[in-house]
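Omission of a single protein chain aside, the complex is shown with its protein chains in their original locations.
Take a look at subunit A:
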Amino acid sequence: MLLLTCPYCGVAAEETELAPGGEAHLARVGPEGTDDAFHAYLFEKENPRGVHFERWRHAMGCGKWFHAARCTVTLEVFGTYPAQTTEPPEHIRAAISAKRPGWTWRDLA
């Protein structure tokens, strides 16, 4: 059972209390975007074997969206953080680097 701590209400929520929301930090593509960019935004999701950033909603709790950094191979959770950001905060990146030196995700490292 996956346990994620909601960064808003502090509850260590079990998977059944949460709703998965897919890849985090997606940049929306507007009317001025190219076909390629729109295609990539809609379909070409990150599908890493290792470090991954995701959106989750504390659906059966406070109801708020948050982000989680997680390993898709070991199911280890590196940390959770509020959704009001366009990229993972420094302390989350440091926590990942401590355990997965040399990790990359999109253009982050």
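Here are some notes:
Just so we're on the same page, a residue touches a chain if its C-beta (ideal position, glycine included) is under 8 Å from a C-beta of that chain, and two chains touch if they have at least 3 such contacts; residues count from 1.
We take it that contacts and distances are computed from a predicted model.
For the chain of the complex excluded from view, the name given in UniProt is "Sarcosine oxidase subunit beta" [choices: "Monosaccharide ABC transporter ATP-binding protein (CUT2 family)", "DNA polymerase IV", "Urease accessory protein UreF" or "Sarcosine oxidase subunit beta"].
Looking at A:9, A:26, A:60 or A:75, the residue that reaches the missing chain in the full complex is A:75. When the full complex is taken into account, the listed residue touching the unshown chain is A:42, out of A:42, A:94 or A:109.
Residues of subunit A that touch the chain left out of view are 1-2, 14-16, 19-20, 22, 35, 39-40, 42-45, 47-49, 52, 54, 70, 72-75.
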